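Missing here: one protein chain of the complex. Every other protein chain is in place.
Per-chain numbering from 1; labels A, B and C assigned in written order.
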């Protein structure tokens, strides 16, 4: 069987490298080419040499699927070119996501938008943090169960691969080990717009305060989200179990997830419980993903599989 | 000058060992004895051998100050005995803290209760998490600025020494490294009662949802607290700067603190900022401490210094 | 196709758990049962419940292959019973290895003893450190190239899973992180007898000094072996390439290996170079393995595959 030629724009960051690995193991994809700022060579698993090209020499017409892992701000015009060249495109940048100002582009949080993704030429792949937080909140957003005028707190922590592969002082081992700190504090992180746009789309007027933190681990995101409710729920987990029944890549857990449960796997693992000892009803929802898989390259492949009519889980580690 | 004889009950956990080290370097204290479940010997810095005794052989009358680092539930009667033997007592267990049911015992969050501590025979030393969270919240609690009916979210992360020194499978290196997870989820942690009692003491009816997490680091706590407000504050940090002006052990920072800023030091470092892009006013307050110093042994020595009329910072690393 | 029933004695340590996982993914094996000191239940990947039994209830006759991951000293009689019950046995303990006094049991360092393993009823699976060191030394031992009266230095470092899964103070996160230390110093480690017996079997009278160290990582062993030679070698790597040509589980590398290269894979990766600036010829050989795979469970499955006439690499991650 001939494999489907697939390209990765921006193949040398952590997300791009993850995409190249996933494509390499995918039963139906083959890597046509990848681009990088410093072109070199890259070996596929079968010792086939895959060319790594400068971005402006990318032969877009040779790929049926293009993943763009280009930096925010750089990606959008290349998505347009790839689409014009006839490829289906999954954009991993923030350029086309909710809150970016772009319109008409399906938001590829797969479990919430499967039909839109299937029909799309271009999909905006969600940010890693929004994937974790929105899969945690969706059952409440859909049912209008978040208290009006509520302040939702989403406090999340990520491994350092979420911050990219470029050498920076603050990402060196000696700075990260034995340490933990918040960043983008004050609703200042790029993902806030994406999160708030999705809350608003569901008709909620709740505020969402998002505070990311840097963990001394390589991979994984864990988000702890506190949500005031309109009413007390006696068995809140039942809503998550109902909404994610049959979902191959969402696990509703009966104990709080840890990074260990999800790293190396294209899944989101979600746990929900009631805040006891409180006068007003509130839930604590904890969700964990691998930031490079379900939070980036894995979900991108999941979306591409849908767009091409393949099995949604093809090539993805569960 | 003769030094003041000081004892440590429960000297072999991390808090007890920290106390022994602090006493060893203290200009006015000397370690009279320590107790341990498995008695042995322990060397002071000047190569003086300090006896480690079984608890029931503790010569309480030989110490002018007794620190109890005994387990919760075990500590209270020993505090009583030490007091009866004429010692001033700092209890590091939860037995006498707010929310425990005990009455009339000053709560030694030093900066909030300096005068009570000075006059006390017995002080309940705060838990590590409550120290971090309450120093973050105090300027709002005192001024009644927390929105009525608000749900405060305090999401905190601690190094493993906060979980004690007894060997347990879940605290082994291979289980903790590369990992991160919540525990005591659902307002189930022992410190919730202590936190909520202190919020209520200030006349607030806000709910506080507290979710601790385990970090792959040895020491340090960082708490991220989201607080809905009664009104917008244009310069919220001014309140913290005003309240903690001149405090030797609280630092109001202009950038978010990291564990690195506080580990090895008896300080709390606090940062506050407004939640931008929100319809309703809310603050994000981030506070960091060393769980074994300002969160346990350091604050205990700070309190003992006050109780004995010594310089509050004697023997404490800043 | 009916799968081959396989048992694991001692299924709850790290090596035993690794075996259970490998069996679960093996195309031709299925886990018949495992034993544990604290029996409970264990789920296979297909949600089939596998019984975990107390050792003395083990139905040995129900398994065609038995892996013993029992402690040293406990294992040997169970190996005998399993053999008597008709099973082929791979013993992961030290009880039957070279240097133990046991005779006539093939030593399952697969690449050096493939034919013996194929025909054996019982195989002594090598220790993790000896696997790394002996694959590094074999090309010199076979050719008699080690200087007579030489002192070989094998200095190795292992992740903590090599020290077992039982909770011990010295293996807790707070003790291991930020730390590094030697143990079993002075040729006192259990693996010394195994190493020295294998050196002697090859007719060398060289001394081997082995010093293991504990790394703050979960998995992996890296051994750095310094070997005085009888004569200078202009292209020493050629010997390793010749000896390991076609070996699926030994990689001769052109740059020094790191733990990252081998963790999660059933391979040994070896690098060799000349000690420059020296008057007398010596080689530096660096070898790396995953202590739980090529150093324990992986090599055990590799041996079992051979014993049953299966593809040697069946079920093993490369």
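We adopt the following convention: contacts are C-beta pairs under 8 Å (C-beta built on N, C-alpha and C of every residue); 3 or more make two chains touch, one makes a residue touch a chain.
These figures come from a predicted structure and were not determined experimentally.
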Per the touch definition above, residue among C:71, C:216, C:248 or C:313 touching the missing chain: C:216
Among A:5, A:139 or A:216, residue touching the chain not depicted: A:216
Hidden partner chain, touching residue among C:37, C:143, C:201 or C:280: C:280
Full-complex contact with the absent chain, from C:75, C:224 or C:291: C:224
Interface residues of subunit A (partner: the chain not displayed): 14, 159-161, 165, 167-169, 171-178, 216-218
For subunit C, the residues touching the chain missing from this view: 149-151, 153, 155, 157, 177-183, 185-188, 192-193, 196, 205, 207, 209, 211, 213, 215-220, 222, 224, 226, 228, 256-260, 263, 271, 273-280, 282, 284, 286
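Note that only the chains that are shown with their structure count from here on.
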Chain ID, smallest distance between chain and overall C-alpha centroids: A
Computed distance of Cα centres, subunit B from subunit A, in Å: 38
Cα-centroid distance, subunit B relative to subunit C, in whole angstrom: 47
Multi-chain contact sites of subunit B, meaning residues that touch two or more partners: 177-178, 216-218
